[in-house]
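One protein chain omitted, others in place.
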Amino acid sequence: MSNSLRVTVWNEYLHEKVHDEVGRVYPDGIHEAIAGHLRAEGLEVRTATLEQPEHGLTDEALAWTDVLIWWGHMAHLQVSDEVVDRVCERVLNGMGLIVLHSAHMSKIFRKLMGTSGELKWREIGEKERIWVVEPGHPIAAGLGEFFEVPHAEMYGEHFDIPAPDTLVFISWFQGGEVFRSGCCYHRGRGKVFYFRPGHETYPIYYQPEVLRVITNAVRWAAPVDGPQVEFGHHPDPLEPIG
Amino acid sequence: MSNSLRVTVWNEYLHEKVHDEVGRVYPDGIHEAIAGHLRAEGLEVRTATLEQPEHGLTDEALAWTDVLIWWGHMAHLQVSDEVVDRVCERVLNGMGLIVLHSAHMSKIFRKLMGTSGELKWREIGEKERIWVVEPGHPIAAGLGEFFEVPHAEMYGEHFDIPAPDTLVFISWFQGGEVFRSGCCYHRGRGKVFYFRPGHETYPIYYQPEVLRVITNAVRWAAPVDGPQVEFGHHPDPLEPIG
Amino acid sequence: MSNSLRVTVWNEYLHEKVHDEVGRVYPDGIHEAIAGHLRAEGLEVRTATLEQPEHGLTDEALAWTDVLIWWGHMAHLQVSDEVVDRVCERVLNGMGLIVLHSAHMSKIFRKLMGTSGELKWREIGEKERIWVVEPGHPIAAGLGEFFEVPHAEMYGEHFDIPAPDTLVFISWFQGGEVFRSGCCYHRGRGKVFYFRPGHETYPIYYQPEVLRVITNAVRWAAPVDGPQVEFGHHPDPLEPIG
Partner (left out) sequence: MSNSLRVTVWNEYLHEKVHDEVGRVYPDGIHEAIAGHLRAEGLEVRTATLEQPEHGLTDEALAWTDVLIWWGHMAHLQVSDEVVDRVCERVLNGMGLIVLHSAHMSKIFRKLMGTSGELKWREIGEKERIWVVEPGHPIAAGLGEFFEVPHAEMYGEHFDIPAPDTLVFISWFQGGEVFRSGCCYHRGRGKVFYFRPGHETYPIYYQPEVLRVITNAVRWAAPVDGPQVEFGHHPDPLEPIG
């Protein structure tokens, strides 16, 4: 009810319409694959896409949202700076943000990290094995020691991010690389989780482990009823100055 | 029900019986002051004390426990190494541990930290102001930007602990010191939270903010259904070796 | 010689010219107070200021610089975005950056942190006591357990920064606040250190402990001969794919 988490799944939603092979994998878009799972988990879910006015991320939409999930790839630069600033402001004020796969190059992720977000990549459908390195973290709930993505785009180090507050996953790739695949950050009053898996040409967002991690991450990133923070001039000391 | 968290509050329980002024503040012991609050919050709570056989921390008692709260002060060395090893093993296998105030010198805290746990202290009843420095952390839920303990024993830096995975609180003391007062750690599959307030001669464990933090910390430290971890010899590679 | 560290001290350099009381404290500007000390320590030092072309931070100037020290206060918004982007790029490629006092609101610090950089402040000349909380860190070399600034502008939590990779100092203020005053970060191939002390109306940059910390921080933040990092498409796997 009013108690339930409210999630907005944002998707660029271009690949699915432009490339037949992507459309076959995600006929209603990546956002609907993820949203459908989260609804089945009992969360309140909306979606938003690039081509909507204000990319579907109006003040009202963000005010409603507890946790925002972000997928983008080919059109990062088409996202307006104004909307990025608005999302950033909401994260610093408590909204959770889950950044998926190629969104490592999204404006919002780079802005919140302060780094380039760049990495190495290769697309030959190799195997990825994702290892849990912090087994007591709630984002690892329900998993085994590792899970595999049979065919994945490779992302390799160096990944230009700040060292995560908590590193939950490390990926092994068949072609010889490793990658920090599950990265937790506090930013302001909000929380950010970067999760690597999810290329648009593979059915990764139907894989139970991947969906489980996303669900876990939404719960971890949910706002808490923490202190309202006041900045600026506080002319009166709390203690008497002799 | 079966869904509820199971908490054991461990108390040395000597000060209350030996010193009248402590007995007046905590007539049923510090453990009952904390346990009573947690029960009112809907948790299942047991208590255990030093003078019980095996200090009340048998294999069965620990197997039952999701989160263990630890208060001790004058009798750290009377806690048997065998029980300390047993608690340590349970933490590494997922049990949460909340370490309160003077338990910074408990065997179990020092063992899990690998450092001496030492600090500066002074007992003149001065004021403490506890500031939230990670306002999006669940342990800060329900708090304002700070709360005050009107009369406290001072603990001052340097506090000989590993840098916390997450630092949630910093204390200001009237006499001129600061202290890292709320410190989160992952250890194995378990989680540890050190929380400073709570001297036996002051009614600090009746203070709403202190009880709120303890309740928050119990929920944060609760075990998650993460991977069972296997160590040791794994002779067969997961991938073919050419 | 060629082995020596090359430091550029950047100062907005407005207060000193506009306000007589600042000019009396720093007749040649804050930058020269700091630069003079670093030269005496054997470093190669240049200075640069806001009103120079490109704020004195041309490509050539930055290429020369191992570590950049940044002081600004009243004119953050007059720093051009182009220069900020250039400095940011250099940090990600290895240049060290020392951010002093009111530069917590500088464009470059906020960009590299991804947060607002905001905090509480008060200017009544109260006492600050800066405690070392990581005594084995090279930035704490030569200090005692704490040092005092007799009259300081107060900066109080919450300070809207990412949790530092290493927290070296915490400040106590007479008026009742605390502050994370020495914060280390890795960003890309570079390192960033935020150091709180240094208001323009107090002779803080002549204080031996403050100068010692700045010198230590320059050495800590110096570039290392680490790997050149390559990003982007790496079509050929390092290992054969079956």
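The letters A, B and C name the chains in turn, as written, and every chain counts its residues from 1.
Heads up, the rule we're going with is that a residue touches a chain if its C-beta (ideal position, glycine included) is under 8 Å from a C-beta of that chain, and two chains touch if they have at least 3 such contacts.
From a predicted model like this one, the values you see are computed outputs, not experimental measurements.
Check the options C:A48, C:I98, C:L143 or C:V210 and report the residue that touches the missing chain.
C:L143
May I ask which residue of C:E32, C:D66, C:E118 or C:E134 touches the chain that does not appear here?
C:E134
Could you list which residues of subunit A touch the chain missing from the display?
Touching the chain left out of view, subunit A contributes residues 129, 131-135, 145, 156-159, 163, 166-167, 170-173, 176-178, 180, 240, 242.
Touching residues of subunit C against the unshown chain: what are they?
Those residues of subunit C that touch the unshown chain are 94, 129, 132, 134-138, 140-145, 165-166, 174, 186, 188-191, 223-230, 238-239.
Quickly run down the residues of subunit B that touch the omitted chain.
92, 111-116, 118-122, 124, 126, 154, 156, 158, 160, 162-163, 165, 174-177, 185-188, 227, 229-239, 241
Simple rule for what comes next: only the chains that are shown with their structure count from here on.
How many angstrom lie between the CA centroids of subunit A and subunit B, rounded to a whole number?
32
List, in ascending order, every residue of subunit C touching at least 2 other chains.
Answer for subunit C, listing residues that touch two or more other chains: 156, 158, 163, 176-177, 242.
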